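For this view, one protein chain was removed and the others were kept in their places.
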Amino acid sequence: MEPLNFSAVSSAFPLTNTATTNKTSVANTQKNFASFLKESINSVNQAQNESDALTDKLARGENVDLSQVMIASQKASITMQATMEIRNKAVEAYQEIMRMSV
Amino acid sequence: MNLFSNTITTLENAINYSNQKQKVIAQNIANVDTPNYKAKTVTFKDSLSSAMNANVTNSKHMSFSASNASTTVVSKSGATYNNSGNSVDMDKEMTDLATNQIYYNALIDRISGKFSSLENVIRGGK
Partner (left out) sequence: MTIFNSINTTASALTAQRLRMDVISSNMANVDTTRGKLVDGEWEPYKRKQVVFQEQEGSFASHLNAARGTSSDAGSGVKVSKIVEDETPFEMVYDPENPDADENGYVSMPNVDPLREMVDLMSASRSYEANVTVLNASKSMLMKTLEIGK
């Protein structure tokens, strides 16, 4: 009996992801989370500044649409909330670790 | 990290367009008795703006599209005029007004809903 020829099958259905799976170390995960927090804080700053600029324009009666002001302020508020939650999680994780008895 | 999905950006653009349309409709109806007034309309120009970038050689030169608006106000083409040269169609403007108002309210409703659900998710349902 002929040995089974797999080459035809494997060319028709090529195996993907034959490399070993990506194992992230604990250090890598921490780094990703820390970068999230930093990114968050930057985006909060940007969003708040934008919202402030538009609110200023509104108060001074310059050329701005009310919808733009409302949407920018809403975005700033949501970004702020998101950052607060991320900060809370980071602090929680730290406290959890500190609670561990050595 | 992109908190705000494409839908929210689309809604924002639509709200800006609707705002602009409201101003144009107000202007058209205000000028319904002005002789030689041509009715205006709002158009999108996103495909056009990419082709019109000025070659800025000096820092003091103004670029073509600094206002970042993707809508322009132009005079309506192919309009009929009455005997005083005015091309405002009152009935069309009034129906446009009603339509635009509903459109705008719907957009505001939707974007408000999206923001609330985003807030809810971030708060973790508390």
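By written order: A and B. Residues from 1 in each chain.
One rule holds in what follows: a contact is a pair of C-beta atoms (placed from the backbone, for glycine too) under 8 Å apart; a residue touches a chain by one contact, two chains touch by 3 or more.
Computed from a predicted model, the values in this text were never measured in an experiment.
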Report summary line: Chains in view that the hidden chain touches are A, B
Report summary line: In the full complex, chain A touches the hidden chain through residues 58, 61-67, 69-71, 73-74, 77
Requested in this report: Please give every residue of chain B in contact with the chain that is not shown.
Outcome: 20, 22-27, 29-35, 37, 40, 52, 62, 64-67, 69, 71-74, 90, 93-94, 97-98, 100-101, 104-105, 108, 111-112, 115-116
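Convention: only the chains that are shown with their structure count from here on.
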Report task. Could you please state the distance in Å, as a whole number, between where the Cα atoms of chain A are centred and where those of chain B are centred? Result -> 32
Report summary line: Residue set of chain A touching chain B in the complex reads 36, 39-40, 43, 65, 67-68, 71, 74-75, 77-79, 81-82, 85
Report summary line: Touching chain A in the complex, chain B uses residues 1, 3-4, 12, 15-16, 19, 108, 111, 115, 118-119, 122-124
